[in-house]
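Here the complex is missing one protein chain, while the rest keep their positions.
Our next item is chain A:
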Amino acid sequence: MKKRPFLQTSYFYGLATAIVSGTLILRARGDVKPISEVNWLDVMSEGGMVILAFFWLALLLRSRPAGRVTRLLAFGLCAIVFSWSMDFMDEFIRMPSTLIWHNWLESMPIPIALILLSIGIYHWHQEEIAISAQMVKRERYFREHRLFDKLMPVGGGAYLKKQLKLSLAESKKNQQPLALIAIDLDDFNVINRLYGIKEGDHILQLVCQLLLLNLRDKDLICRLAGDRFVILLHDTDEAEAKQLSQDLQHAVASFAYRTQESQQRVYLTATTAITMAKRDDSDSLIKRLNQLLSQRKQTAAPVI
């Protein structure tokens, strides 16, 4: 994976300016402590806090796209970094005890920061709900980013196994049927050879989107491996699953893909297999599904 660049650098410049001017103000009014008077334990702990807060800010800015929620969280964290770094500077600069306002530099930003962060986190919560609604066919109330597929916006094989365990338990509890569809493109190997792997990857990404469009909200799609996708159908009987698998096959067959380079039309077909969860565990279920698919591959005529 390519590292993401820092796009929102203005926060760092603003923060640096604030810290430098704060330090200059402190320095102008106070005296530098002699080395012997510095409490090194405090220096270490307060310095550590500044570094950690800065690390949170950097991670936030690096991972999130710009927007209202990011802005609120970033301002909150900036205020915390500023306040803690003023606290840190205190260890080296002694302020005359007659001065009251110097404490403000330390303590004023904190309540502001906490208010900003609270508002930010509240909106983040709203945002998560909105995003989860969009992701519903891909994750169904269980997220583990380490199991995301590297190429597609869906989970990979390991994620499927996790989800299948959850679904098996759920369908057992609710006494609902659970169906599985495996769908595999025919001769995808040939497409990779003819048009190159980049084109192949692109086709797979589009097919994945296409399949997503044809699913209901209660279904879940994962990419098992290569050009094979597995779809979990909750509360679905065999006839419904059959209908859905045919719809998917038709969708793939009528997908008019043109290659990116030469605008050549590529004709795609897919083979599907269906199985119902009976009294088996997730491993044997996936295995059975794949065996069925291998058999179908050798016998079934493609749907055009």
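Methods note: contacts are C-beta pairs under 8 Å (C-beta built on N, C-alpha and C of every residue); 3 or more make two chains touch, one makes a residue touch a chain; residues count from 1.
Just so we're on the same page, contacts and distances are computed from a predicted model.
The chain absent from the displayed complex carries the UniProt protein name "AraC family transcriptional regulator", chosen from "Protein translocase subunit SecD", "NAD(P)-dependent oxidoreductase", "AraC family transcriptional regulator" or "Membrane protein".
Only one residue in the set A:R27, A:H125, A:K172 or A:K198 touches the chain that does not appear here, and it is A:K198. Only one of A:H125, A:K172, A:R258 or A:K297 touches the chain withheld from this view, namely A:K297. Within the whole complex, the absent chain has one touching residue among A:G67, A:P111, A:P153 or A:G226, and that is A:G226.
Checked against the full complex, the candidates A:S10, A:S118, A:S132 or A:N189 give a single residue touching the omitted chain, namely A:N189. Although one chain is not drawn, the whole complex shows that of A:G47, A:G157 or A:P177 it is A:G157 that touches it. For chain A, the list of residues touching the undisplayed chain reads 1-3, 150-151, 156-158, 184, 189-190, 192-193, 197-198, 201, 224-228, 286-287, 290-291, 294, 297-298.
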